[in-house]
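Scroll down for the structure; my scribbles are underneath it.
In this view, the complex is presented without one of its protein chains, the others remaining in place.
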Amino acid sequence: MNPAISPDIAAQLIALFAVLMLVVQLLLVVQRMLLTSIRLFAIQSVFLAGIAAVVAYFHGAFHVYVVVALTLVGKVVFLPWLLDRQVRRMNIIQEIEPLVNFPTSMLICGGLTLLGYLVARPFTSLERLGNNTLAVAITLVLTGFFLMINRRKAITQVLALLTVENGVMLAAVALTTYGMPLVVELGIFFDVLVAVMILGILVYRIRETFASMDVSKLSQLKG
Amino acid sequence: MEHLPLTFLLLTLLGYVAGAVAGLLCLRAEKLANYGSFGLASLAALCGVVASVSMLAAGTGGAPQTVQLLPALIPYVRFTIRLDPLGLFFTLLVSLVGLALSVYSLGYARGFYGRKNIGVLGAFFNAVLLATTLVFLADNAFFFLIAWEIMALTAYCLVSYEHEKEEARNAGVLYFVMSHIGTGCIMLGFLLLFQASGDYGFDGFHALGDRMAAGPRNAAFLLFLAGFGVKAGIIPLHIWLPVAHPAAPSNVSALMSGVLIKTGIYGLTRVLFDFMGTPPNWWGVTVLTLGTISAVLGVLYALMEHDLKRLLAYHSIENIGIILMGLGAALMFLHSGHPVLASLALIAGMYHTINHAVFKALLFLGAGAVVQATHTRNMEEMGGLVKRMPKTAFFFLVGAVAISALPPLNGFVSEWLTYQSLLQGFGTTSSLIRLMFPLSGAMLALTGALAAACFVKAFGITFLAQPRSAHAEHAEEAAGPMLAGQAVLAAACVFLGLFPTTFLRLLDPVTQQLTGQQLSAQLGLANGLVLAGATATGGTVSTPGLLLMAVCLLPVPLGLWLVLARGTTVRRAPTWDCGLQGLTPRMEYTATGFSKPIRMIFKALFRPRREVQRDYDFSPYFAKNLRFDSHVEEVFQTRIYRPLTWLVWRMARKMRALQAGSLQAYLIYIFVTLILLLLFAL
Amino acid sequence: MKPDAIAIILQTGLLLLLAPLVSGLVRNWKAKLQNRRGPRIWQTYLDLWKFFRKDMVISEHASWVFSFAPHVVFFTAVLAGLLVPMVTVQAPLSLFGGVLALVGLLALGRFFLALGGLDTGSAFGGMGSSREMTIAAIAEPALMLAIFTVAIAAGSTDLSRIVAATLGPDWRLLNPMHVLAFAALFIVLLAETGRIPVDNPATHLELTMIHEAMLLEYSGRNLAFMEWGASIKQLVLMTLLVNVFLPFGLAPAVASPAALGLGLLAYLAKLLVLAGIVVVVETTNAKLRLFRVPDLLSAAFVLAGLALFSTFLFQ
Partner (left out) sequence: MHGTDLSLLTPLLAVPAAAGLACLVARARRTMAAIGVLAFGGTLLLGGRLLQQVVAGGAVTEWGGFLRADALSAWMVVLISTVSLATSLYAGRYFQRELAAGAVTPGRVREFFVLTPAFATGMFLVVLANSLGVMWAAVEATALSSVLLVALYNRRTSLEGAWKYVMLGSVGLALALLGTVFVYAAACKNNAQPLPSFNWSYLQTVAPQLDPRLVRLAFVFVLVGYGTKAGLAPMHTWLPDAHSEAPSPTSAMLSGVSLKVALYALLRFHILTTACLGSAYSCHLLLGLGLLSMFLAVPFILVQRNLKRMLAYSSLEHVGLICVGIGLNTPLTIAGALLHMGYHALTKPVLFFAAGNIQQSYHTLELRLIGPGVVKTLPVTVLFMGLAAVAATGLPPFGLFLSELLVISGGFAAGQTAVSVLVLVALIACFCGILTQLTRILPGPSRPGRQHDGGSWDGVPAMGLLMGGLLLFSVWLPRPLLAVLQDAAVIVGGNP
């Protein structure tokens, strides 16, 4: 089939979505409210799905549509719903208190973005579609990592982990023509799903035993 | 027929295995375990003596015979033994001592009935004998290291056999830690050789040093010196020795002091004379110096002890020093190209090695009997035992005379040889270094005299005069097997003392192998009656001759008795008590008091501290009761080892902060690692 | 080279008979120098005679070691004496041992002497043994070093050869090596024979006595052997000194009776001179505190070391 839209438009779309993902990520970094950040994650996943969709459409690779579907179902609908429900049920205090204050964390994120571009620069040639998507992906991974460090609440850490996951998936889409083989995609997807569920269970138990979700309270095991 | 000795040797190994198994099988039945394991051990050791003596007497010429014990079931490891003179000589040593010890243990183990598990003791005892024998016979570095480690392991278990006592536990740990560090050095040394030869076989190592570059060669020398030095207890690597040897059961102490530390000597001899080629001069100088230091300091520390077994342990350090003097001199002679003198010095060292094995084991056995009888190791609570344990006392006296290097017993002979080699060494070089020979000779004299003083104290305070405690008063003579074991060693002392030239024949193959010389013909004059230095003009001595002469002089005192002292009577009366009412043991000279002059003279070394508390009514001279403490500082312990360990622990504690329990911190570790690696990969 | 019976018997006799005389002489001359009449020079013989005739009292705490010690002391002294050339260059027993054996034998005697001192359980005996062994221990290196010096020069530890070597053409009275070694050995002699300034053989004062403290419990023939052994030991050491360092006048190994006579005279003369020196030293010095003795002996060690070094220089 011949695509109705030309490659460069596709490339621009992908680049746009990628950058949007990055923006959302930065918003996450400075976000104070828990539920909002969950929604932000959902939005980020939407963009990811969008990129995947573009790729799928442009290459007519049908199994990538599956990826799109999975992302939409899983990361946009199910997981946010799950987390949201948990947050409400355990009526956690909404306020997020990060370790590093926002200006500093913004600076750090800037640095990480720079690093991401540095690392990705040699590979721009590899990208079939759009440029510096890879850079965005790596940046997402790094900032997601930083987000984990910077958060105290268990749930927010899970969230950060998920953004890292998004970054990885973005890289997968960006670097490879047709995304990963379907079986791998499925494996990854279900792993992520199960992971979040198990994390949920743990968070629940922790909540019960510690009467708090502050991870920095988990520091009895020393030496 | 010529395979007979080999058969005996294999029987030895099998016997030890069987003994160990027997011990483990009879864990519950202690009598059975005792007779089974120690009986088999004695038989095995006997076979070992027969085998090694016959092989040495046959003078195994040419390439050493090798025997594969087990098929190569696992890659890179060959369980092969080699029957070369050096190994056989040490096998003789371990078997001879092992024989006496096993017999002794038959009686000694009874002391543990109902308290401890004899089966375990017997099993480990056999195991350590087996491992030691294999150390002496191993044909490649891999096998050697395995045997070496098993020996250390079993010895550790034996040291902490009475693990209910904290002393034994700590002693075991200290011993094993030091020994393991030593093993590490040895391993590195062998690996350096392996790097040069590309194989683990000892044949490949022969005279390898000449083909090695100077750097690795010297490194290997130092590593081996340190590694085997730990095992031998060379000062300053000795700290484990006076702790571990006393803590073990006495038969084990005897084994460790008599045989196990000799594995260090074996290793040094094997490496320095077989593998390392012609040594540079400073090797010999180092060994000689270390030997001298160990000898003097060892005996000085021994003098300060009033714990009988610790005292003996320190004497082991002293004697190792004397052995090293011989080896060091031999190295220097090899360097300056005097093979005959080198052989003489080597013979002196080897002779003293077996002598020390014999009389030190004997002394430890005596000490063991005494400790078992008096339930204390503190000499201040003994005394008067010569009347209650006459036989043990006699054997101990033999050992004491021997270790004090007094004629006509064996210690005198080997030290005489050492003196000879040192004196003749003076002519081998014209450099200032040669002053070392007579000077270390003088130090050897000092050592001998101090040793004599120390054993006057040890024997006098322990066995003579009045008993100083109720235990000592009710002590009983040791059991038959224990006496038998001591008798064997005492006989060995006498034999080695009176018939050195006969024994030297057994050393011919050893020197032949290591220096290409055979001296027994030169050393034995007047068909074996007289022992000569390497040259007949150098000086001669004849212990049997002197003994004969003494017998010939007997008429003099006899005549005087018969002529002058006829009709005189002998009256027993109490010792003069200065007019006080009766002499009590508390008035006797104590061990601490006996060694006080030495302590004062060597104040700088011992840094003695004393606390005196007296409470009195009107005048300090009439104290109601008086408490006196006197401590001697062990410099190496307090100045080197303690600070070192303290430092290590402190750093370790600081490190714990890394694992402080904060998830964020852990994430940061990973994050930082990732970023660093990314930058590295760029 | 082979030990011949006559020489042995003669030298044994000489040792046994001469030793008490020398001690007697020294005691007598000392008294003279102190303006006392002092005991006759034969007194020692009479003492020994008396001791042999007397009954023995043995402490009930003592064991067989107590009675065994005197004989060991006596025998070792005599045997040591047989290793030293006295009248002729050739010591009768030199084949059976050189200077090392000599030192060893004396050490053996000392060993049992000290044990005997401890055996009775009296505090004096213990104190004596302790001090005796201590002083011997620190005297030993000086003694050995001094002996090594001459032994190295002669290339042998065999006393006959040493004497022969020193008797050789290149012997000079003022050879620095010999002078220094002689000085060292002389100090050792004072220490080993329990002379002032190290020990006072004439006193029985608890705090100072060393040798006497060990003999305190001895009586009868045991005491006799002890005393006799001690004086023989003293004679042996003096002989060693005079014959090794002043070898002139010694009869050759195989000699006519006349030559032997001359040798004997020369030997006696040297001996008397040495005894005189000892007496002078003893009367002109005060006894040192026990813990000063090491200084004296370390001085001896240093002298011996210098002697050794001088051989190194002059060889």
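Per-chain numbering from 1; labels A, B and C assigned in written order.
Operating definition for what follows: contacts are C-beta pairs under 8 Å (C-beta built on N, C-alpha and C of every residue); 3 or more make two chains touch, one makes a residue touch a chain.
Everything numeric here is computed off the predicted structure, so don't read it as measured data.
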item	value
Chains in view touching the one left out	A, B
Identified contact with the non-displayed chain, of B:Lys31, B:Arg571 or B:Arg653	B:Arg653
Candidates B:Leu188, B:Ala550, B:Met587 or B:Met600 - the one touching the absent chain	B:Leu188
Residues belonging to chain B that touch the chain removed from view	70, 73-77, 142, 145-146, 149-150, 153, 160, 163-164, 166, 169, 172-173, 176-177, 180-181, 184, 187-188, 191-192, 194-195, 648-649, 651-653, 655-656, 658-659, 661, 663, 665-667, 669-670, 673-674, 677-678, 680-681
Where the unshown chain meets chain A, residue by residue	61, 119, 122-123, 126, 137-138, 141, 145, 148, 154, 157, 161, 164-165, 167-168, 171-172, 175-178, 180-181, 183-184, 187-188, 190-191, 194-195, 198-199, 201-202, 205-206, 209-210, 215, 218-221, 223
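Just so we're on the same page, only the chains that are shown with their structure count from here on.
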item	value
Reference chain A; chain at largest CA-centroid distance	C
Whole-Å separation of chain centres (CA-atom averages), chain B against chain C	35
Centre distance in Å when chain A and chain B are each reduced to the mean of their C-alpha atoms	71
Computed distance of Cα centres, chain C from chain A, in Å	102
Contact set on chain A toward chain B in their complex	99, 115, 118-119, 142, 145-146, 148-149, 215-216, 218-223
Interfacial residue positions of chain C with respect to chain B in the complex	3, 8, 12, 16, 49, 52-65, 71, 74-75, 78-79, 82, 93-98, 100-101, 103-105, 107-108, 110-111, 114-115, 118-123, 125-127, 129-131, 133-134, 136-145, 148-149, 151-152, 155-158, 161, 216-217, 220-221, 224-225, 290-291, 294, 301, 304-305, 308-309, 312
Chain B - residues contacting chain A, complex	656, 659-664, 667-668, 671, 674-675, 678, 682
